[in-house]
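Missing here: one protein chain of the complex. Every other protein chain is in place.
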């Protein structure tokens, strides 16, 4: 149903750049599972490599934000953009990182509230209060 | 520049429902400052009241998510929806709640990455992996 | 296929807050049918209750706008936001409230036209005419 | 501030196709005022003509929907798409067609509510109930 | 699964305006295949006719942009708007017009990059440099 072929492991095996990325995905995630997004991107090995390196740098490892918080921010953006696959994959990732039902309920509540006030603000074209602006 | 008049304190004073909401905003936030969003909504006191009660319930007080995390999720949704005022107001709120430059940098990195992969996924119409689906 | 379990009537029965909301949905709509949206929200009974009360206050009962007009506005927003479920559910609701084929055709025509001019305006970054601005 | 020059009446005068459209806008609206959108489009007279004819056919004259209802649907789409100019221009148009404060308040309430539930539905990826689907 | 019936050739045969449009689609495309979009629009023959004429004028025939480039721009907009059907249909159209795998890979790369920087810019609310503005 995709606009591209989702490459199988056998097909990826024949593309050295893609093979190296798939190996790194498996090593980084400590799992043999490679999801469809990467199988679609593998049709363009350079784009696959750059996208994985970007995602690995931002989402994996230590940082100022807890990995679970990063996943919840990802869900928030994906929801507002209406990306079904991304909502599914990052909700699964957040759960795998320990998101509780209570945390998920609050995430939904904030997303819903923001959706509401974003629309109200845009409909009324509210100008920014001077208090909010950064001096530059 | 708004599509509605932004009511002054004097004008709000004359609308009992709106006045009560403004008092509660000030008491809840422990600040005399009431931002333009509420001054626009005050034209419809019932909508103002319902919106404030919703926001107060979701964003203020204890919860499963840290108040700063809730603000960052709010920024994420507002960015994806292109709501300028909301981006300004919630970035200011996040800073007031202690968001560090490092946390803000990571928030931007996740938002940018999600923007990128959301578009790639949608362009390729990647179908959800069965592994992501909740059994219901 | 949802990211949450869609609760059955039996499961809702065991959650008093959710049960009360489902009873009110059925009483308000004079129908035994409770659609999936509420079954998903029932996982977080407080969010369910707040959302239903909001929807009931805005969409049901008397008002300055005809209930059918409110449904058509809902369809318009849901379309622009790309919410498939919402488009389906509110189109069904509009039909149940008497939307004729001619009205639906005009609704589609306005939605399509707005989609077109919204894009043209944004691409050209047209500034607002002073004539459109509210004095505040 | 636009990406194109906003043509003056004198400049439009020199472009026959554009001049004819401006004349028809003035005749149709019974007003000498031609707003910036058309002045930007006038750089491409064929696009200007096709867009005006489309808008005139959909928004002016008799139809199954009241002209004011059509404007409110336009505002709804423009808000969800974040088109500032369109929100301003169609809110002004709706007011010119008699939109009352109570009607505008309800319009905002529906837009805000739809924004909220659109986001909740997308975040939960609720599947369409079979009851909503048209048999084809 | 649509909100409207997708009309069969037999049903279209009975609607003169729709029949004429279907004939023109087939003649213009030199193919007997008429895709679902037109079968849905055929429920409102006037909207069908106006939409087809618009599409034919913009997408078919000679112009300043190569027809394949026009399809790629169409894919870009459809992706950002999250229109699944449009992404599928215009990707198929671009392939039919000779889009190579390398071109498609670059199209995806630009779409993904734009998605990323669009989000970063909006999150930071970067003001336009004076150098970018057109004098008007």
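Chains here go by letter, A, B, C, D and E, matching the order in which they are written, and residues are numbered from 1 within each.
To be clear about the criterion, contacts are C-beta pairs under 8 Å (C-beta built on N, C-alpha and C of every residue); 3 or more make two chains touch, one makes a residue touch a chain.
Bear in mind that the values here come from a model prediction, so they are computed numbers and not experimental data.
Engineer: Tell me the shown chains the invisible chain touches, ordered by label.
Structural biologist: A, B, C, D, E
Engineer: With the missing chain put back, which residues of subunit D would touch it? List them for me.
Structural biologist: On the side of subunit D, residues 3, 43-44, 46-47, 51, 77, 81-83 touch the unshown chain.
Engineer: For subunit C, which residues touch the unseen chain?
Structural biologist: For subunit C, the residues touching the absent chain are 75, 79-80, 82, 84, 87-88, 107-108, 111-120, 122-125.
Engineer: Tell me which stretches of subunit A touch the chain missing from the display.
Structural biologist: The list for subunit A reads 1-6, 50, 54, 57, 128, 133-136.
The rule is simple: only the chains that are shown with their structure count from here on.
Engineer: For subunit C and subunit D, which third chains touch each of them?
Structural biologist: A, B, E
Engineer: Once you find the CA centre of subunit A and the CA centre of subunit D, what distance in Å lies between them?
Structural biologist: 34
Engineer: Need the CA-centroid distance for the pair subunit B / subunit C, whole Å please.
Structural biologist: Spacing between the chain centres: roughly 20 Å.
Engineer: Multi-chain contacts only, two chains or more: what residues does subunit E have there?
Structural biologist: Within subunit E, the residues that touch at least two other chains are 3, 82, 87-88, 108, 112, 119.
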